[in-house]
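One protein chain omitted, others in place.
Going by the order they are written in, the chains are A and B; count residues from 1 in each one.
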Amino acid sequence: MATANVLNCESTATIESNGKNIVIDCKIKNLYYGKFRAVRDSHIPVEQGQITAFIGPSGCGKSTALRCLNRMNDLVRGFRFEGHVHFRGKDIYHRNVDPVAVRRYIGMVFQQPNPFAMSIYNNVAFGLRLNRVKDDIPERVENALRGAALWDEVKDKLKNSGLSLSGGQQQRLCIARAIATEPSVLLMDEPCSALDPIATRRIEELMTELKEKYTIAVVTHNLQQAQRVADKTAFMYVDTTEGARTGYLVEYEDTNQLFADPKEEYTKQYIRGEFS
Amino acid sequence: MAITLEGDVPTDSVASPPSSLDVAGDRTFRGMTYMFSWMTIFLVLYILYEIAGKAAPAVKEYGVGFITGTTWDANRGEFGVFPEIWGTLYSAILALMIGGFFGVSIAIFLTQDFLSPKLELVFKNIVELLAAIPSVVYGLWGIYVVIPAIRPTANWIHEHLGWIPFFETSLSGPGMLPAAMVLSIMVLPTISAVSRDAISSVPHKLKEAAFGLGATRWEAIVGVIIPTSATGIFGALVLGFGRALGETMALAMLVGNSNQVSLSLFSPANTLAALLANNFPEAGKQEEGVLMYAALILMAITLLVNLLGTAIMNRASRRLSGVAR
């Protein structure tokens, strides 16, 4: 079963990446944390101007895979990566590439809203200052806050602490912070898992708006969310056959296709809710 | 060479790789933090080296006789610190007995919900304030408050129970007891704070288990909480002992600076730290070297005790984390 899946995922991926405008081409052969193999054999392309969702049961390595795309995993002790991640044709895991530079082009929004303990304004301006932008900072901050659909709520209290906002507002502040520098790609790691349904709804609407300008890759444990927002969906599953828990890609498809007519048995079972 | 990632980035993006200034600044800053970390190690080694180096000539000249000798006469060039070593240990042990009893009792009282949280905080702050008062102020207070206050009682005890070695002299002014009393006040906050941490890190479920078996509050404290935090409390006592050994001013002002070995609580005595404080400023070249030798002995004793205390505390926290899991 396992080997069949490996072959399948590779063939699927090659078909999908043909002739499309791929911004990030992520091919994980093996990914280790120390001796623990967390992810294997996953080829996930992220296409320009689309939303790509990573779904799967918890522990399947979907967050780990996402964090490969901007080298956030480098922070974890014992992290080892075999494979490649091509960003606009360049391998970001090449030894001459500075992971810090990668993260300037590929922004990230985290599971927990994580504004800095500073004012709303300074939170958004953080990335601009990091990139040594000198001009039009107030305008750029305003644009970013508008882009994150937060401007009307905070325009009168830009000096207040970012931590004084509600959870949903904090998450939109984090999105504003990430898009202030206009990065090419936005990674979102379960951006709604800490939010209530109304705040979730707003973030989802926001994602579809942002797609006009940015390429988005999003991890979600919520199948309906993936169905609502994503153009492409990658389903990952965890392989326990070798006594370990190693995640791998089962199926990558157009979202509609994947939910309507999944090719793989595991995918079918998962979207029918037969395991979680 | 570094690979650039710009490519066909959208035109309005301001994303840029970290400038060479950022990269250089990053390396420099990380290097500096590393350097200062190492400087802490060098500082400790340098302190050991300086004191040991300056003491070396005296160590060669006086050898072990310095530790066992009992006279201190700069004019005749005769030096011995046995009375000071005795006084240091004696005063510290007395202070530990008083301060330990008080410190641990307070730690229990302030962690086991005897008081409302507000009152607990008040007492906690008061005990912390005890630590904030400079030792020279305690010395002054000792001279003008403690000595006059305890003298009548002390002399009454001496008259009636003088046959007991602890009371064989009268208290004429400065002496071991007032010094040890003030010293105990100074080590009390350390002992109480460290043992409070040890006690409050006992997992709540252990206490609940004891209560669930029908134990009274004190049966839970004596049967479960103190045994579980015993290592930590012991560590607190050792750390308090270390502080008492090295404390200078209160002793220099209250112990009497008298070069004698006596069990009596009321006789004047001397300690290593007080010896340094009182003799160093006016020491000649020869005495200075000898005082360095005394400093070396004090350093050796306190290092040993503090190492022991730290080792015990490490064991305590490891043991407790084992319990918590």
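Going forward, a residue touches a chain if its C-beta (ideal position, glycine included) is under 8 Å from a C-beta of that chain, and two chains touch if they have at least 3 such contacts.
Definition applied: contacts and distances are computed from a predicted model.
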- Quick one: the chain not pictured, UniProt calls it what, "Phosphate transport system permease protein PstA", "C-type cytochrome", "NADH-quinone oxidoreductase subunit H" or "RagB/SusD family nutrient uptake outer membrane protein"? "Phosphate transport system permease protein PstA"
- Query: Among B:58, B:237 or B:273, which one is in touch with the chain left out?
  - Reply: B:273
- Task: From the listed residues B:169, B:195, B:264 or B:302, report the one that touches the chain absent from this view.
- Result: B:302
- Query: Since one chain has been left out of the picture, which residues of chain A touch it in the full complex?
  - Reply: 70, 72, 75, 77, 100-105, 107-108, 110, 112, 114-118, 126-127, 129-131, 163, 174, 177-178, 181
- Note on the structure: Residue positions on chain B contacting the omitted chain are 15, 18, 22-23, 25-26, 29-30, 32-34, 36-41, 43-44, 46-47, 50-51, 53-54, 101-102, 105-106, 108-110, 114, 123, 126-127, 129-130, 132-141, 143-145, 185, 188, 214, 216-219, 221, 239, 242-243, 245-249, 252-253, 273, 276-277, 280-281, 291-292, 295, 298-299, 302-303, 305-307, 309-310
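Just so it is clear, only the chains that are shown with their structure count from here on.
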- The distance between the C-alpha centres of chain A and chain B, rounded to whole Å, is 53
- Query: For chain B, which residues are in contact with chain A within the complex?
  - Reply: 1-3, 5, 7-10, 12-19, 23
- Query: Which of the residues in chain A end up touching chain B in this complex?
  - Reply: 87-90, 92, 94, 96-98, 100-102, 104-105, 128, 131-133, 140, 181-184, 213
